[in-house]
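Taking it in order: structure first as structure tokens, then the write-up.
Missing here: one protein chain of the complex. Every other protein chain is in place.
Labels run A, B and C following the written order; every chain starts at residue 1.
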Amino acid sequence: MKSITAYAKKREEIHQNRGRMLISCPDRPGIVAAVSKFFSEQSANIVQSDQYSMDPEGGMFFMRIEFDLDNLANRLEGLKKHFGTIAESFMMDWSMHLAARKKKLAILVSKEDHCLLELLWQWQAGDLYADIEMVISNHEDMREQVESFGIPYYYVPVTADTKKEAEQKHLELISGKVDTIILARYMQIISPYFLQHYPNQIINIHHSFLPAFVGGKPYAQAYNRGVKLIGATAHYVTEELDGGPIIEQDVQRVSHRDNVDELKRIGRHIERIVLARAVKWHVEDRILVYQNKTVVFV
Amino acid sequence: MKSITAYAKKREEIHQNRGRMLISCPDRPGIVAAVSKFFSEQSANIVQSDQYSMDPEGGMFFMRIEFDLDNLANRLEGLKKHFGTIAESFMMDWSMHLAARKKKLAILVSKEDHCLLELLWQWQAGDLYADIEMVISNHEDMREQVESFGIPYYYVPVTADTKKEAEQKHLELISGKVDTIILARYMQIISPYFLQHYPNQIINIHHSFLPAFVGGKPYAQAYNRGVKLIGATAHYVTEELDGGPIIEQDVQRVSHRDNVDELKRIGRHIERIVLARAVKWHVEDRILVYQNKTVVFV
Amino acid sequence: MKSITAYAKKREEIHQNRGRMLISCPDRPGIVAAVSKFFSEQSANIVQSDQYSMDPEGGMFFMRIEFDLDNLANRLEGLKKHFGTIAESFMMDWSMHLAARKKKLAILVSKEDHCLLELLWQWQAGDLYADIEMVISNHEDMREQVESFGIPYYYVPVTADTKKEAEQKHLELISGKVDTIILARYMQIISPYFLQHYPNQIINIHHSFLPAFVGGKPYAQAYNRGVKLIGATAHYVTEELDGGPIIEQDVQRVSHRDNVDELKRIGRHIERIVLARAVKWHVEDRILVYQNKTVVFV
Partner (left out) sequence: MKSITAYAKKREEIHQNRGRMLISCPDRPGIVAAVSKFFSEQSANIVQSDQYSMDPEGGMFFMRIEFDLDNLANRLEGLKKHFGTIAESFMMDWSMHLAARKKKLAILVSKEDHCLLELLWQWQAGDLYADIEMVISNHEDMREQVESFGIPYYYVPVTADTKKEAEQKHLELISGKVDTIILARYMQIISPYFLQHYPNQIINIHHSFLPAFVGGKPYAQAYNRGVKLIGATAHYVTEELDGGPIIEQDVQRVSHRDNVDELKRIGRHIERIVLARAVKWHVEDRILVYQNKTVVFV
């Protein structure tokens, strides 16, 4: 069902020999020079480079590089090996990715379909460059719609008593097949056991402008407080409820006329846009996490 | 020093015979008909009418009317008297104002001048239709600037020990001369004793998107949480710290590159815009307060 | 396929006896009083009333009223008849609608599916309170998707030579079945003959911030001019290309990094949001047109 748009096709070509690199390390002189010398020696062309220094004196340094190199798919492992020496001398946390190798997503969803549908639509339109490997839900409601996109749909019911079994089932489904998990309004709390398998790989959309209105029923909370803007927040999931590193947020104006139902309706539009942006940045390797905050190179 | 702009002059003319009315009451059929019949019988012309019903079945009803009536200044008291009967039968909380009678403001400020300057500039430009009767500060820093606008400046130092005396001094300065108090980044907490004299007449600007980051150092809090938007909130002051009815809020996008100093710089622009909007709505009798929330007819 | 959400169900109930009225007339004293007296005499309860006076002295006056009246469906015609006398004495252009009577839409679309999909989703979610009677396209591409929503899809090819026949075919399809036509990225110009049958009933989405970038390839135009924000505009269609009354506009920030393809991608999100808002306001009788401009009561 997925049509290959002209836009998507063009991107496939660009991605063929494109690599991406993410680096975090203590700042000190010479990092950029060492890294760019490395790529120059490999005859790779740096086509995009972003960096951020928290503080040139003793802070952290973050870098993202996009580069082109002929025959990259076959040369990537060698490249990584060569880079190891530089990485070590600068005490780098780093990763190198083939742009053409799409991230593999599992989307978890409960009863609200708007965030899921947005991701499916952006995927179908070629805007979300990733493979959606499966949708998992604790309800059957969206099976037909999801399967019409040619995507497997797994129904894993969850009750207070079967929470552990359900998570075990999730792990079995995704293990080895998925590297990023999207909670697209999935209304179950993820256990620490599960989280430790996917650090900074689980993205949740919370339907408020965090840290305002943590926890349940944020639109009712917002209504009761009488705020004049409502928002949504996409973040990596950590053990602290709604407390993980924020990836993206946005808001929209509301007024006294908007009751809780209206806030929900308006909020749905913010949620799906915010989540889709966060997922897009994640699958394009644009996000670095440091001390519960994100550096996003857009 | 204040120049009368063409815009301000036009408004003076319009305001001459313009009245404004605010009504809150339990909703029930016939309110609008009774009110508009009243104005029709007085030969007043309704030029603007806004209303909001929380719930036609048993909710509250809010209304704001602007009307024109010849010789209004002399007839206002009579008009109020006549309206009393209608008001009583519908159990209305209500007020009627002569648009030409400007609200009298006292602005309290500490060391940050941006919110004060914005109000002074909007006042000078004729955008803020009010009389700024005085500026009171616990510092001497802004005397020269304020006095250059022809506005009295009172220096009332405050220490932990003299808090009570300082407030007493404030009350003496404003008593009988002022009907609205603006806390334009005034960094002292107002006592319950003071508050009860000015219910819904004290407007504060808090430098965060409430209810996020209540209390001190909100920009440092925002930086530490890694939010992607920062905001400001104008609200009426109540006994609960940063907990009063929100009048207006706005936000602006920030990124990982913005340290606390940058957040403050960006935030200053949001603060002054948000406070100025709230003050404008207040002096134009556009705000009704009900159960710690505002209805703002803009 | 359309699920009835709790939100939609609640609205059905509210709409049952709800009426809406739109009025335009020369301003003069007594209009509001006469109108509200009328509703009061009919024992109707005004639950929302908005008005706007261009200029109390000799300008136009615009009003929108929502009212509740028992058994409204059966009494609407009688109500209209009674109102005729008032309407005449104030020289009113006016209309009265039963909220429960949904507007009937035809959506015309070419090859870009995002605006159509947004409307289908919002309709399915119960946010768009209207009947989508049919989708008409000059391409076959979206048949399967549209039909999966249970909506008829008509393929009417258009060439330079068959433009007239195609329009005739359109008129046959919609005549008597449809009262609002949405051009959801339909890339054919509508003839004056067609337009005169549907004055202020055809809504188009133009993919620029009008009046900037009228006509073809607006994203390429925007790229070439180097604008820092791109936008979209929903407007009623008139004989002047992209010159009809503007209903809604919105924009989003772009940068030098965004090439034409990126502008299109970003623009798609603006287009669908802007069109959906305009359609929502239209089907809720919130828009009055006067001299090529709109008054929108939201």
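Everything below uses one rule, namely that contacts are C-beta pairs under 8 Å (C-beta built on N, C-alpha and C of every residue); 3 or more make two chains touch, one makes a residue touch a chain.
Since we're looking at a predicted model, the values are computed, not measured.
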item: Visible chains in contact with the missing one; value: A, B, C
item: Residue touching the undisplayed chain, where the options are C:73, C:91, C:189 or C:229; value: C:229
item: Omitted-chain contact residue, chosen from A:40, A:85 or A:191; value: A:40
item: Absent-chain contact - pick from C:100, C:212 or C:266; value: C:212
item: On chain A, residues whose C-beta touches the chain left out of the figure; value: 28-30, 32-37, 39-40, 43-53, 56, 68
item: Footprint left on chain C by the chain that the document does not show; value: 52, 209-213, 225-229, 231, 245-251, 255-257, 292-296
item: Interface with the unshown chain - residue positions in chain B; value: 7, 10, 113-114, 117, 121, 125, 127, 148, 261, 264-265, 268-269, 273
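Basically, only the chains that are shown with their structure count from here on.
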item: Copy pair chain B, chain C: interface residue numbering same or different (half cut); value: same
item: Most centrally placed chain - per-chain CA mean versus overall CA mean; value: C
item: Chain centre separation (chain A, chain B; CA means) in Å; value: 42
item: Interface hub residues of chain A, defined as touching at least two other chains; value: none
